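A single protein chain has been omitted from the complex, and every remaining protein chain is retained in its original position.
And now, chain A:
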Amino acid sequence: MPAVASSDYVVIGGGIVGAAVSYGLARAGEKVLLLDEGDIAFRAARGNFGNVWVQGKGGTSPAYADLTRRAANDWADFARELEERTGQDLHFRRPGAFYICFSSEELQRRAETMARIDKSATVASPFEVLDRPELAKRLPEIGQDVAGATFCPSDGTANPLHLLRALISGTILLGGRYLPRQAALGLRADGQGVAIDTQAGIVNAGKVVLAAGLGNEKLAPQLGMSAPVRPVRGQIMVTEKIRPFLHFGTNFIRQTLEGGCLFGESSEDAGMDDATTLPVLKETARRAITAFPLLRNARVVRAWGALRIMTRDGVPVYQQSRSCPGAFVLSVHSGVTLAPFHCGAIVEALRAGVLDAGTFEPFSPERFHVQAA
């Protein structure tokens, strides 16, 4: 096969994670090439709910709680810089979000979890526990059968499609290259760098970053790394555009700036099937109407499924190859929330050529080895 392209950095995967890394590299003045598979790919980035979500994350990993909190705190600056450069409005807002609980037991469990996470994290993220009367003061449309909610002012929302588009167009504006319909078929260490087989031919990389979502699982072992990820399907519905009534985020309902309401919270093990199913959509709609009864008058115009990239413990995997030190793998299900980290600190680590233990050890896949337990 002929060599068709080469670059100091090649990022494999044109989703939000890969595009954020590419954007960060291009912004730092590096030569970067972003390879994207095409429309047959399972594109989590295009089925995303769009929450910048902090509360409740990091229950098993204080390092992940801190990472998330820092990234959410950095989101406003990140958005401003990207918007100024690309002219793309990310629809980022950070009014805080409610996690809605349907029974007092659920609310109590939730409050305990939040308190436990907060104790172990070092970056502050305050929260409140609200019973129904208090919640109804803040969300007048809340339903009778809601028991309460936790509220966290760190949470926000953004338009994930605008974000993806801005990151890719920003990469190109800064001199990076974007090649769609170029699935990476195989990888091997080659002298100083990595040779990548694609549909069009061989692409040579000085350093390679795997951000191929579920595709990482097959690619990472070829360079001596591991990406133990599985697909977790989520199903989302969106309504017709209605006049704004919900000015905060919630864990499973949000109203976009244009007025459409998104509902989605399902988690299913469905293999590589991203279809929608009636029972799940029905249950999602039922819970949405229980939370906000006026939504029964809103028509659903579209529904879709998408596959989350889930590690065994829900915490990201960031790894550098030992046998091929120019190769890195990123496996993450929270590409929107962590975008500032992926185009900031990750990029600095890539340029330094090492994922320093202080920051990255908690995210190594070695935590899954039995010997580590």
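One rule holds in what follows: contacts are C-beta pairs under 8 Å (C-beta built on N, C-alpha and C of every residue); 3 or more make two chains touch, one makes a residue touch a chain; residues count from 1.
Following the convention adopted for this analysis, contacts and distances are computed from a predicted model.
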{"item": "Protein name as given in UniProt for the chain not displayed, \"Sarcosine oxidase subunit delta\", \"(2Fe-2S)-binding protein\", \"3-methylmercaptopropionyl-CoA dehydrogenase\" or \"Oligopeptide transport system permease protein OppB\"", "value": "\"(2Fe-2S)-binding protein\""}
{"item": "Residue in contact with the excluded chain [from A:L25, A:A298, A:V315 or A:L330]", "value": "A:A298"}
{"item": "Candidates A:D77, A:D131 or A:E240 - the one touching the absent chain", "value": "A:E240"}
{"item": "Chain not shown, touching residues in chain A", "value": "141, 143, 240-245, 258-259, 293-299"}
